[in-house]
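For this depiction, one protein chain was excluded, whereas all remaining protein chains were kept in their positions.
The first chain written gets the first letter, and so on, giving A, B, C, D and E; residue counts start at 1 in each chain.
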Amino acid sequence: MTVDASLVLANILTPPILFFLLGMAATLLRSDLEIPQPITRALSLYLLFSIGMHGGVALARSGFHLATLLPLGVGVLGSALVPLVAFFVLRRRLSVEDAAAIAATYGSISAVTFITATSFLEDQGVAFGGHMVAAMALMESPAILVGVLLARRYQAVENGAAKGETALGPLLREALLNGPVFLLFGSLLVGLATGEKGWATVKPFADAPFRGVLSLFLLDMGIIAARRLDALRASGLFLTTFALAFPLLNASVAIAASALMDLPAGDALLLTVLFASASYIAVPAAVRVALPRANASLYLPMSLALTFPFNVALGIPLYYAVITALWS
Amino acid sequence: MTVDASLVLANILTPPILFFLLGMAATLLRSDLEIPQPITRALSLYLLFSIGMHGGVALARSGFHLATLLPLGVGVLGSALVPLVAFFVLRRRLSVEDAAAIAATYGSISAVTFITATSFLEDQGVAFGGHMVAAMALMESPAILVGVLLARRYQAVENGAAKGETALGPLLREALLNGPVFLLFGSLLVGLATGEKGWATVKPFADAPFRGVLSLFLLDMGIIAARRLDALRASGLFLTTFALAFPLLNASVAIAASALMDLPAGDALLLTVLFASASYIAVPAAVRVALPRANASLYLPMSLALTFPFNVALGIPLYYAVITALWS
Amino acid sequence: MTVDASLVLANILTPPILFFLLGMAATLLRSDLEIPQPITRALSLYLLFSIGMHGGVALARSGFHLATLLPLGVGVLGSALVPLVAFFVLRRRLSVEDAAAIAATYGSISAVTFITATSFLEDQGVAFGGHMVAAMALMESPAILVGVLLARRYQAVENGAAKGETALGPLLREALLNGPVFLLFGSLLVGLATGEKGWATVKPFADAPFRGVLSLFLLDMGIIAARRLDALRASGLFLTTFALAFPLLNASVAIAASALMDLPAGDALLLTVLFASASYIAVPAAVRVALPRANASLYLPMSLALTFPFNVALGIPLYYAVITALWS
Amino acid sequence: MENVHRIEIVIDAPNSGRVLELLADQGLRDYTLIGGVSGAGERGVQRGDDITGVSNNTYILTTCLPERLEAVTSALRALLSRVGGLCLVSDARRVRH
Amino acid sequence: MENVHRIEIVIDAPNSGRVLELLADQGLRDYTLIGGVSGAGERGVQRGDDITGVSNNTYILTTCLPERLEAVTSALRALLSRVGGLCLVSDARRVRH
Partner (left out) sequence: MENVHRIEIVIDAPNSGRVLELLADQGLRDYTLIGGVSGAGERGVQRGDDITGVSNNTYILTTCLPERLEAVTSALRALLSRVGGLCLVSDARRVRH
C-alpha cells in the first residue's frame, strides 16, 4: 500500500498536524511556550460551535433518512459495548476503578480527532454527512454510564463500603449535560433550525477561520499532551500497548460495520475515527466525580498523550487508506 | 397584526437568539457549560470595537447634519429623564438606594440589545445611521449621574451620615470613562477619522465574523442571565412587572418621539431599543461604588434576566412591527 | 522633506496606531478600560503565529539565496554588538546589572514594532521578503546572552559572591526556547514546509483579520505602556534621552548597512526597525531570572513606554522616508 | 474582633461543588473561592492546563465559629477521604463591621 | 523571622481600589492581590461571571507590624461597614531576607 505513506505524509504536512508536533516539541524541549487556559477552553468551544453548526446545516440540507439513522445507532451501540470489552481486558492488571475509567475513556470519543478527520476529508475533497456530527454527540456519553455501572457492579463485590457513592441521577446529568456535549448538541440543533440562512450569517466566523483555529488549538493540545508523557513512563508497557492497539481493534470493527452498512467513504472514516478515538473531555470530568479513586495519571495520559497523537498523525490517513482500498 | 408573529419568529429563528435561549437552557437544566470570564469580556470588547468602528465609518460617509444631532439630543434627554420617573415609581416600595440604582439601570442602555437590533435590521435589509451608535455611547452615562444625585438628595433626608460618601468628581469619571463606554466612543472616533480606508483594513475582522461572535456571546449571556433568575424569585411580583412593563412604556415614548422627529424606520427602532433597554455594563459598576448599599441582587437580575431576554427575543421585532405599521 | 509629515500622518491615521493612542489615553485619563491578560497573551500568540506563517510561505515562494542570508547575518551581528555599545554608555550612570539589562533590551527586537512596520509597508504597497521574519526570530536572543555575559564579567570584579548565579545552560535555553521566539520560529517552519497549500487553508484566519487584531492588540499595548510612564519619571532625563536617541543611532547604522547590502526598500525598513526597536518579550523574562537584581522599573518602561510608542507612531514613517529618499 | 477558625480547602475542580454543598449543609454559607489553581498532592500533579478543567484545583476559604469546628471538620474529613484534597484550619480574628 | 500580622481582605472588585488606597494611607504599600475571585457573603453571591467584573471579588493579602494593627483595622472596619467584605487577621512570621 504505497498509498498509505503518501497519505500519511500529506496528512502530516498540513498546518494542524505540524502545529501539534510543534507543541509536543515545545514541551519536550522544555520551552515555556504556553497558551493560557481560558484560551484553550475558548478554542475548544469555538470548534464545537462550528462543527455543530456545520453538521446541523448539512443535516438540514440532506434531511433524515433511515440511512442516516443507521450509523448513529451503530455508534451508540459501539460506545456502550467497547467499554465492556475494555473493562475485562484491563481488569486483569488494574483495579476495578482504573479499569472502569479507562474503559469509559475508550468507549467514548474524541471530538478533536473527529474534527481533524473532517479537515482531512476536506483536503481529500471527500464529502461527509451532517448526521455524523450527531453520531459524535451521541457517542460521548453512553460509555460513561457503562463504565460507572461496571465499577459499581464489581466494586460491590470487593468493597461494600464504596458502593452507592454517587447516585445515578447526578451521573446521568453529568454525562448528558456535560458542557461540551451540550454545546455540540445545541449547535447542531441551531444549525438544523436556522438552515442555509442562519449558516450564511455565521459562516465567515464558523467556517473560514476554522482551519487556522484548529492549528492553534492543536499546538496547544501538543503542549498539553506532551506534559502527560511523563506519567506514562511509570505505568508500564501494558497500558502503552493498550493505548495504541485497542484503537486499531476498534477501528477494524468500525470499518467492518461501515462496509456492512455500505456507508460512503467519508462517513466510514468518521465512524472509524469515533470508534478508534478516546475521550479527554466528557469522560475525565465525569470520572473524577463518579470514580474518584481511579488514578487520573492513567486514563488521561493514555488518551491524550498516546491515542490522540497516534490517531491524529497516523490513524486518520491509515484508516482512510484501508477504507478506500476496501471500498473500491 | 399577523406581521408581529412572523417577525418574532423570524427574529427567534436566527443563530444569535437561539444561542441565547440555548445558554439559558444550559443553566436551567444545570449543565456545567460555561465560558471563561476573560473570554466573556473579550467578546464584549470585540462587539464594542466593531460596532464603534462600523458607526464611525457610517458617520464619515453621511457627515453631520442637524437631523443626525436631533435623535442624539433626544436620547440624552431621555436617559436623564427616565430615571426620574422610575425613581418615584420605585420609591414607593424600595429603599432610596435600591430605587436609585434601578432607576439608573433603566435610564441607561444595553449595548448588546442595541447590537442585536442592528443585526435584526440587517436581516430585514433596513439601513441605520452611524450616529445612532453615537447616541448609544452618549446614553450610557447620564442616567448614572441622575440616579446617584437622586440618592444623595433623598438619602440626605433619611440618613445624614451616609451623605457625601463619594465625591461627585470620581463618580463623573467612573460614568464617563467607564471602560466599555470609552472603547465605544474611541472606536467611533477612530472609525470616523480613518473612514473608508481604515474600515477596509479592519472589516474582515470587525464585520465578517460579527454575527458568529454575537451568537457565541449571546450563548454566554444566556448562561449568565439564567443564573440570575433565582435572585428574582425572592424579589416578588412588583419588580418583575416593572422589568417587563417599564421598557414598554419607554419604548412607546421613544416611538412617539421618533415619529415626531420623522426618523427613518431603522433609526427609530434603534432609538426605541435604547430607551427600552436597561444597562448591565456601565451602571452596575458605577452603582457598586457610588451606592454600595443598593442590593445587587435586584438591579442586575432585573436588567439581565428579565428586560434583556424580553427585548432581545420579543421586544425588537415587536417594536419594529409597531414602527412599520405607524410609519407606512 | 515634506514627505515625512504626510507619511507620519498617513501612518498615524490608521486604526492600529489610533487604537494605540486611544489605549494610552485610556490609562492617562484613568479610565478603567482593561483587556484581560489571557486575551493579551492570546492576541500576541495570534500575531506571532500569523507573521510566522506569512514569512514561511513567502520564504517557500522565494527560496533561499545568498541575498536572503546576508541581512540575517547582519541582523544577528547587530543584535550581539548593539548591547556592547549600550552597556558601556549606560555603565557610566547605572549599576552593572541595570546597564546589562537595558543593553540586552535594546540589542534585541520588538516583534510588535516589526509587525506594525509590515502593515505600514502593505499600506504603501511595498513588498518585503519572508526571510525578514527569520531575521526577526534570530535577533531576539543573542542580545540576551551578550547582556548576561557582560553582567557576569563586570559583576565578578565588583561582587565576587553574585558570580555564577545562573548556569549558562538554562540561560541559553531560556533565550532560545522562550515561548514567543519558539512559536515564531515554529510557525515560520510550518509555513515553509506547507507552502502555498498550507497557507491557503490558514489564510482566512492568519491574514484577513490580521489588521483588526493588531488594532485591538495595540489598544492593549497602549494601555499597558502608559501604565509604565510613571516609573520613568523617577528615573530621570538620562534614560529618557537614551530611550529615544539610541534607537535613532541604531536605525542609522541599519540604514547604512542596508544601503551597503543594497536591500530592497521594504527589507531595509524592516531591518532598520529591528535594529531600532527594543524587546519587551524575550528579554524581560530572561533578565528577571538571570539578572534578578536589575531594576525592572527601568528596562521595561524604557522599552515599552518610550521606544515602542516612538517607533510605532513616528519612527516607522521617518525611517521609511529616509530610506526612500536615499534609495531613489 | 471576633475569634474564628479559618478553614481553607484545596480540591480538584470537578469535586468543588460538593465542598460548597457540604459547607452549606453545615450552616457555612459564606465562602471565598479561587478557581484555576494548580498543585500537587497524593493524587499526583494537577497542572491546571486542560480543556475541561479536570486538572484544575479550586481553593475555598471559609470561617467557622469555635463551637462548630468539630462538626465541620469531621464532615470534611469524610468527603476528602473519598475524593482527596487538602484542608487546613488556623486561628484568626475577624474584623466585625 | 519577624512576627507580623497577616491581614487578608475579600471585597467586590469595583471597591478593591479603595482598599489599596486605604492601606497605602496607613503606610502599608506592599500587598498581594488575587483577582477573579468568587464568593458569597451577607451581600449575596458573587458569581464572578459577568461582563464587567462587578460580580467578581478581589482577595488582598498584606502584612502589618503589631504596633500598626489597631489603626489599620479600625480604618478597614470603617470602609467595610459601608461597602461590605471580609477582613481576617492572623499571626505569622515573616522570613526576613
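The working rule: contacts are C-beta pairs under 8 Å (C-beta built on N, C-alpha and C of every residue); 3 or more make two chains touch, one makes a residue touch a chain.
On a predicted model such as this, the values are computed, not experimentally measured, just so you know.
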In the full complex, the chain left out is in contact with C, D, E
Given C:G52, C:G222, C:P284 or C:P309, the correct residue touching the omitted chain is C:P284
Contact residues on chain E toward the hidden chain run 1, 4, 6, 29-36, 61, 63, 90-97
Against the hidden chain, chain D presents residues 10, 34, 36-42, 48, 57, 59, 73, 76-77, 80-81, 86-91
On chain C, the omitted chain is touched by residues 34, 37, 40-41, 44, 165, 179-180, 223-224, 227, 231, 280-282, 284-285, 288-289, 292-293, 295-297, 300, 304
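Simple rule for what comes next: only the chains that are shown with their structure count from here on.
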Hop count on the shortest chain-contact route linking chain C and chain E comes to 2
Field rot_deg for pair chain B/chain C, CA superposition, rounded to the nearest 5 degrees, holds 120
Comparing which residue numbers chain A and chain B contribute to their contact, where sharing over half means same and under half means different, the two sides are different
Farthest CA centroid from chain E: chain A
Per the C-alpha means, the centres of chain C and chain D lie apart by a whole-Å value of 45
Averaging C-alpha coordinates per chain, one finds the centres of chain A and chain C separated by a number of Å equal to 41
In whole angstrom, the CA-centroid distance of chain A from chain D equals 33
Where chain E touches two or more other chains at once, the residues are 36, 48
By the touch definition above, chain C meets two or more other chains at residues 36-39, 208-209
Inter-chain touches occur between A-B, A-C, A-D, B-C, B-E, D-E
